[in-house]
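One protein chain is absent from this view; the other protein chains keep their places.
Naming follows writing order (A, B and C), and every chain is counted from residue 1.
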Amino acid sequence: MDFQLPHVDFRVMAPELFLFAWALVVITFDLGTKRRSGSATGYVALLGLVITGVILSITPEGAGFGAMFYNDAGSLFFKVIFLGAAFMAIGSSFGIMERKIQHHRGEFLGLILLSTVGMMFLASSNELLSLYIGLELTTIPLFVCAAFFKDNRLSVEAGIKYLIVGAMSSALLLYGISFLYGLSGTTDLLQMRVNIATTHLTFREIGLLPMLSVVLLVAGLGFKLALPPFHQWAPDVYEGAPTPVAAFLSVGSKAAGLVAFAKIMINGLQVFYEDIMAPNDWGLLVGILAGAAMVWGNVAAVRQTNIKRMLAFSSIAQAGYIMIGMLALNDIGLSSVSFYMFTYLFANMGAFAIVAIFEDKTGSTQIKSYSGLARTSPFYAASMSVFMLSLAGIPPLAGFFAKYYVFAAAIKMAGSNEIHQWLYWLVGVGLITSVFALYYYANVIKTMYFTPDESPYKLPLSLPGSAVVLIGLVGVILFGLMPGPVMDFASAIPAAFGLIAP
Amino acid sequence: MSNYAYLIALVPLLSFVMIVFFLRWKEKLAAGWSIASILASWTMSLIVLIETLGRHGEPLEYFFYLTTFKGINFEIGILIDGLTAVMLMVVTTVASCVHIYSLGYMKDDPRFSRFFSYLSLFCFSMLGLVLANNFFMIFIFWELVGLTSYLLIGFWFEKKSAADAGKKAFITTRIGDLGFIVGLMMVGAYAGTFNYGGVFEKVASGQIPTAVLTVMAAFIFCGAIGKSAQFPLHVWLPDAMEGPTPVSALIHAATMVAAGVYLVARSMNLYVGAPEAAMIVAVIGLVTSFIAASIGLVQNDIKRILAYSTVSQLGYMIMALGLYGYDVGMDPHAHSAGFYAGTFHLMTHAFFKGLLFLGAGSVIHAVHTNDIQDMGGLLGKMKITSVTFILASLSIAGIFPLAGFWSKDEIVAATHGHPIFNIFTLIIAFMTAFYMFRLCFLTFFGKPRDQHRYEHAHESPRSMSWPLAFLGFLAVSAGWVGIPTLHGFSSFVFFGEPYHTSFHWDVMIISTIVAVAGIVLAYLIYYKKSISADMLAEKFRPIHTFLYNKWYFDELYSFVIINPILALGRFLWTFDARIVDGLVNGAAWLTIVWADIKWWFDKWIVDGAVNGAGWIVSQGSGLLRLIQNGAVQFYALFVLGGLLVLIAFKYEDVYVSLEWPWLSAIIIVALGLLSLVAKRTASREAAAETETEK
Amino acid sequence: MLSSLIFIPLAGMLLVMMLPKNAKWAIRWTSVAVSIPPLVISFWLTWQFFVNHASSAAMAFVEGPYDWIPLLNVQYYLGADGISIPLLALTGLLSTISLLASFGIDKRVKEYFAFFLLLEAGMMGVFVALDFFLFYIFWEVMLVPMYFLIGVWGGPRKEYAAIKFFLYTLFGSIFMLVSILILYFTAEPHTLNMMELIQSGSTLPHTLQLVCFAFFFIAFAIKVPVWPFHTWLPDAHVEAPTAVSVILAGVLLKMGTYGMLRISWPMFPEAVRYFSFWIALLGVIAIIYGALVSMAQKDLKKLVAYSSVSHMGYCMLALGAVTSVQAITGCMFQMISHGLITGALFLLVGVLYDRAHTREIAVFGGLGSKLPVYSGIMVFFSMASLGLPGMSGFVSEFMIFVGSFAALNKVMVGIAVLGVVLGAAYMLRMVQNVFLGEFNLSKWGGLTEINFRELVTVVPLMVFTLWIGLYPKPLNELMQATLEHLVTLMAR
Partner (left out) sequence: MHHYLYLAAILFAIGTFGVITRRNVIGILMSLELMFNAVNINLVAFNKFVATEPLAGQLFAIFIVVVAAAEATVGLAIVLLVYRNWRGIETENFSVMKW
């Protein structure tokens, strides 16, 4: 057989390769200093992320390794999000590095960096095999990270749960992929789009297989995105895992899942998004999951007393909102999703950073221990309020624009064609549930502000934790007042997915 | 002067402002200023009157637009014709007397200057009402007199009854105003203007359908019902006697309550255009007059008797006006004395009723009680008061040649052609004479029934007695302008088309007989005591009680209207808090309940399954031992269940084309589900057993 | 010029935030000082508008449209016409007054005044925004400071009231958001420019008009609040601190009616005509219902709060009379006069509450003799509230009645007039129980008369109430051209 490797262009892959190397450097650095590097390791890791960002900015677009690695506007945008998430996660993990894992700093940081590398590969992949590998490279280090507090039952429990559920979802996804491969005869997603489009009709006659593959893929990806009913791992893992890891999971991992979803479902199976009564349509399926996510997530979050679990359910709900945009396969759908993810990065990472700082100081993750925080730590309380309001979608914060953009995309889609009118209902569900959402977000604010007493805790301002909060704050406000540039940036993404002519 | 007639109203307003802002603490100056302004108004009114006479009653109108709302002009303007001129004179005259009288009456009151400021405000409002040239403006002043009336009735607001009375007066008259507003809305909607002339033109040219006009006129009359205390809104006026007596004299006898009569007279053209409405007016006037007079027969409070008398006399006037509207409306060439009689009686009544109230005030001032049963024999002690009071009583009873005689005769004459009205008018005249002299005899004649009070009684100071004397003069002479052959008053208010009248000898004689009969009966019962009042009361106990309790109107209203409304308010409040709000909170509550259900589900089903499995395993119980579970596996199971549902949902025709291997795969997965069910059962049993163990 | 109305308070907020926490005196006076330029500017603009622009219905003082978020066609576009100009002046006036009235706030002073200034910026923004998106943003921006102001400085049930207010309004706004999106995508070319949408709005298909109208109506109706969406109002009013109640009643409620006049009515003329009877009916229900419930209240503030429901009902009645310029003018008058009168009533209730620490009507009595000035002012505003001629409330109510009577079902309007009597009843009942009757010297002997600062807050409101009541012509002329144009738009 004639087998030919595709052309390799390392320049296109430079950021990933660099970061991969840097991850090893960080581990070695920690080892080299006999684990006495202090917080220097952390700064080294941050530095690596910054450098990667710089390299990223000068990386050309184009194919790096055939279809397996293709750098375009979409992957670029998401890579920024991944780097940002890693940056903020590492920035807020200095506290635990100081106290809890002082002997494993290197591994911890290295694993996060490796996971980031995985995500970046994922974002560039246009082929099922490399996509799968990217996905696994993303998740496997996070299994470890989740269980990183070795003597903490909660953490270990989170790790094992994440592992089992994650592996199972991988299996489901793979099973779906295998059918997809069988149907189209290729693992190249762009090629697959062509193949499926040309032989479309015959698949209806085969019947079961496309349907099965669609359902399995949705289920597998639903795991990554924590869409009900595949969401149950999320609260447990968020609660048990170290807070920065939970933060990274909620943003980075979710963004990775989104990218995978977009790659497979939109790049590969765009033609399956059609008449909702067709057996191989995935639109309504995802729509129902999204609706369930918004309802379930928001309702369940109302009664949470643990802020991490609350944020977990909130992130389930947020995934639902994001999927609304995903379902709008038009010129703004994907860009709205990307923008949403971008704002979510700041708001959620900021919120988790505060949770991490608070946990470091007090050891508590209960919402009620935040009582009276506004008196003792006004900066953190104010920032937390801003994050909560942004998550709830109150203008003029970034979260509002994201929601607006997503809903706008869906309404545009719904208005464009009769068969997509059901999206109106989805938007309706999204809007109504966003009112419920305000209730529990406001509850945090209420706890911090409305009690007359002072909190017994005073959170110190410290680098880089406070800096992370500040970045989040600035991001949420700045991209609320000036969302234009980022939106412009994101508006190139649908073209990259072939949704509109570039 | 007529061109500056607005000054007549503005001078008192200035006085009000001055007193409120600058002269509050200088009582003497405040009172002086107030009196000076009303005297100035009086002088100007006099000049206006003379000028109007000089113009032979040519109406004079000028105005400016307050604002224009697309099609409707809202204007502030002055209209001076005979009616206005007369009313101006009446108001300023009585007001001047009352102002001066108050100097003495209110002497030691802690809010002396405030009282005068209110009086000035009232004069402004009342004069504005009279001067107005359109319905909008008259409504504004209409409400303002209501406000001042409220303030003055409740002047001694520490007294709960006074505060209550003020509130009652305001709200009751507002109910009438409600109709007035509806009437005004109709005027605005159908006539497109509020100007009297404009509206009447529209009416005259037939641009407004008669049915609409009838309703409109009836609604406008509602205003008069409220303000002039006509049935069924008459209940506030007797209560309003809680106010200081000068107030009662000025507002609740002479001027404000006459505003309703004035309004009907002013808008007479409407009623002429809508005779049915005019008939309503007449009937209500008669009914009111009768009811009030009958109640007046048995009351003991001197001011209340006068109040019912006022209501009765106002009913008289309104009836006369209504009859005029009806007669002329039915036959444009009919000769009816109604209009002339109503306005004439309005004038004379203002004088003698004002006098009666001031006299009553003087008496009360002297004996510190309102109850006529505690008085008696005051004639000797209070010369001027007694004489003027008796004069006024004679006047109201209609004894020749006093003022009341002339005007009342015209009213009786106006009922010509309406026998029922005629008879009832005479009955009322009889009752009037009777209760007035019952009052006089009990108060001024006979033996003092309360020696202590009697001894302390004394004639009032000159500031109080002089106005009495002056009004006494008017009570005697004011009617002379209306002596039929002089064509005085009729040509005065009509100018141009005077009502040609002559002496109705028959009417005069009959009414005089009736009046004298009433006086004689009162004399026999209360002076000679040849007929025992108690015996009479005993004999007609049910009627007496009925009348004494004022036909139970207050009780009826509070039972039928006030209490239900208050109850409705309370009910709606509860409704608001429980139901309307409850719905909203219910939605929120449901969310939380939903969250709770989910929690319950997780706790008892998921957790129960887990715990149950653990328990089963630890107990080593047989069959279920093989089937174990941990939470994480439950999650996986949940997923698979979801997956199956998705598949089923997606693919109904999958069932028919299902091949055996797929089937077996599904069966295997289904087995997993089955194990869940088994565990759930087990966990329940386990829970139950744990319960029993405990 | 209009931008400065928004940005001066915002800058002031930052300034206040930079002041040291304990410099209470400085914080208070700084915020008052900051609120004065917008006050002056808004009045100056009103004057300018009166002189130069009152004859035309076009937007004056237009700024923009400048692109803000080009991708979504969001623009920074401000302007004012006869509808917004008087409301701007009202906002400026009430903001300064409320800030002055907030001097009693003694805890967390800095945050309070910062939030207040943010609120002012939001309010100004709503009244000048001509871009839908901008409008929506300002609309929502106000919620946050309001939430804090009620929640932190409120009464005993503040948390409940605050979140209720927040959720309720947000619930309404999401409907507005959907409608905005639908309008955006149905307009060709896609635009969020209100002026263009008003021009093109009437061409929407019937069903879509009805749906969009209904959605907007829910959003605005909750703010007004129209019965039966009013239940947040008593809670919010009662729990909020005095100055916040003033702003709530004086300005926030007006946003609902303003939104209707600015957006729903001209944009969906067909739908408005279709629903006009029902809108007016809701108004009548609110008038009677609010008044009856007021009558049953035992708490002064609740009474005033429910009276707001009743008074805003008049606005809805007028808004139902779409074809009548008089009614719509009356609606504008009512908005302004209600802002003045109810604002003042809340201030006065606050004055009493500061001294007596209770608002229970039944425990007072005879205050008229102890506090003559205070009582006089309170009676003045009570009279204004019940629509006494010579004060602004009368003008507006009369206008509304006359206008809507010609345009609407006559029986319905006739029933609405009952509100006048009921209004008198509950107001007088309050006046009587609080100010008249026996004075309880042992209990209330320590009450002190209204002080100078409080007097300063109330007297301007008295002046305007009287001015509008006695000489409504200038205000009318200010709005006339705009409103006539509005009615022609609605007649399309």
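Keep this in mind: contacts are C-beta pairs under 8 Å (C-beta built on N, C-alpha and C of every residue); 3 or more make two chains touch, one makes a residue touch a chain.
Everything quoted here is computed from the prediction, not taken from an experiment.
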{"item": "Among A:76, A:168, A:259 or A:410, the residue in touch with the chain that has been omitted", "value": "A:168"}
{"item": "Among A:23, A:147, A:246 or A:345, the residue in touch with the chain that has been omitted", "value": "A:147"}
{"item": "Sole contact to the chain not displayed, among A:129, A:271 or A:419", "value": "A:129"}
{"item": "Contact residue for the chain not shown (choose from A:160, A:190, A:271 or A:419)", "value": "A:160"}
{"item": "Residue of A:43, A:181, A:379 or A:457 in touch with the missing chain, whole complex considered", "value": "A:181"}
{"item": "Interface residues of chain A (partner: the chain not displayed)", "value": "1, 3, 128-129, 132-133, 136, 140, 143-144, 147, 150-151, 153-154, 156-161, 163-164, 167-168, 170-171, 174-175, 177-179, 181-187, 235-236, 239-240"}
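In this section, only the chains that are shown with their structure count from here on.
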{"item": "Between chain B and chain C, centroid-to-centroid distance (C-alpha), Å", "value": "31"}
{"item": "Chain A and chain C: spacing of chain centres that average the CA atoms, whole Å", "value": "43"}
{"item": "Approximate Å spacing (C-alpha centroids) for the pair chain A, chain B", "value": "71"}
{"item": "Chain A, residues touching no fewer than two other chains", "value": "439"}
{"item": "Multi-partner residues of chain C (at least 2 other chains)", "value": "167"}
{"item": "Residues of chain C defined as touching chain B within the complex", "value": "164, 167-168, 228, 230-232, 234, 289, 292-297, 325-326, 329, 366, 368-369, 383, 388-390, 394, 398-399, 401-403, 405-406, 413-414, 417-418, 420-422, 424-425, 428-429, 432, 435-439, 471-473, 476-477, 480, 484"}
{"item": "Residues on chain A engaged by chain C in the complex (per definition of touch)", "value": "332, 374, 389, 394-396, 400-401, 404-405, 407-408, 411-412, 415, 427-428, 431-432, 434-435, 438-439, 442, 445-446, 449-450, 452, 483-484, 487-488, 491"}
{"item": "Touching residues on chain B, where the partner in the complex is chain C", "value": "65-72, 74, 136, 139-144, 147, 150, 154, 157-158, 160, 162-164, 166-167, 170-171, 174-175, 177-178, 181-182, 184-186, 188-189, 565-566, 568-570, 572-573, 576, 580-581, 584, 588"}
